[in-house]
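Removed: one protein chain of the complex. Kept in place: all other protein chains.
Moving on to chain A:
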Amino acid sequence: MSLEPFNRLVRLAARAFYDDITMKGDNQPKNGRGDNRGMAVVVLDALTRRQWVREEDLAKALKLHSKQLRRTLRFFEEEKLVTRDHRRETAKGAKIFSAAVAATADGPRGKEGEEKMKLHTHSYCCLDYAQIYDVVRYRMHRMKKKLKDELDSRNMVQEYICPNCGKRYSAFDALQLVSLTDEYFHCERCNGELVAESDKLAAEEMGDGDDNAKRRRHEKLKDMLQKMEEQLKPLAQQLLRVKDLPVPDFGTLQAWEARANAANRANGDPSANDSSKSSQGHGYGGTPMPFLGDTKVEVAFSGVEVKEDTEPETKATALKVLPPWMIREGMVLTKEQRGEVKPDVMKMDQPSSSTDDKKQKIVKDDQKSIEDEYIKAYYSALMERQRAQEEVTKKMQSEAGNLSNGVSEAAGRKVGAKAKREEDEDDAEWEEPQPTGEVYKVADLNAQAQESSEDEEDGIDWEEG
């Protein structure tokens, strides 16, 4: 779950749509000091750096008057960009929130107000990313549609002119104008055939100034539409990028708090285990579960795998090829991870894999003697692969420098590359639904299964980090 694309979306939208919004009521005189345009952008920006935040804290951080901030936030709530939550709580209760903030932001937070058993209503706010995405999309759609409709004069009431006497009619008069004899409208006064006003002929004959104005308006609309597309392009692109990403969701205030505190505790943060906080259960929906941190699984490998694993981990983790189903638009990935630049390994791979293919074909041909063939093929393939692997590693060491696709890292991670080569082959073979392929793969699977699963985990971890 990465926030960055969504935050960028919020920042772009803020600048595009809320740049010149003033929060003052209309009754107040607008002088230089009272002009607070751009504040909306600042507030939204600040919110992208936080999750749930108490409005007073936010006001303090932004050095704004809390009333002013509240007005802005209320505006954003109406615009459906922000979710807010209000609750009455003691100063003590507010501390739970502070703890939660500390857990996520791990910034130093001073001791908030001493224990007063007085109830205050506190308001919290948070960006609602899912809704923001929809709101921005809808807004752009409406803008575009409105302009386009105007441009096509789609919703215009048609006007008709009598070329003889110059009398104008609108489509509202259609019922009276329709004639029984032919398919045209007829003038009530002179019974001449009416022409639709937008027809060139009529426009030239009739009032010219009016037409000019219309044409100018048309130009203006077109210009506006073009400008809009141009200026909102970054926003549209960001929307597109964000489309397939999972939307970050902090949940309700309570849920978020509980989660944040729990995570904090699981990490062994001493401040979260304050006695004052552990006794806060009353007045809340429920006590947060103390050991509800992220589940962590460690898998120990034995023998060769361990050796192979530990070494590349330092260099190659960030450069693993992500499986295609994990790659989504908007992810920040290097070409290597997308698998676009095939590591040199693939090249060296070809001789061995082609022989494999050949053998598979043979096996497929005579299905009768499958069993014997399997065993033979299995062993020979195994042998061949081992040999090939040795060759590959040797070649890698010697030739890594002058490979045709010139991946500079090649020399740096020979061992990792070797591991990857086998994995790539895995993928290719999985695609084939033949029974022979599976038998073949036993060798691969034994060698590689654990590792490939570990790879996937690596990929995910990296994404989060």
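The working rule: a residue touches a chain if its C-beta (ideal position, glycine included) is under 8 Å from a C-beta of that chain, and two chains touch if they have at least 3 such contacts; residues count from 1.
Going forward, contacts and distances are computed from a predicted model.
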Checklist outcome for this item: Complex minus one chain; that chain's UniProt name from "DNA replication complex GINS protein SLD5", "Large ribosomal subunit protein uL29m", "DNA-directed RNA polymerase subunit" or "non-specific serine/threonine protein kinase" is "DNA-directed RNA polymerase subunit"
Item to check | Of A:I21, A:L62, A:L151 or A:A171, the residue in touch with the unshown chain | outcome: A:A171
Checklist outcome for this item: Sole touch to the unshown chain from A:D20, A:E78 or A:E183: residue A:E183
Checklist entry - Can you list where chain A touches the absent chain? => result 152-158, 160, 171-172, 174-175, 178, 183-185, 196, 198
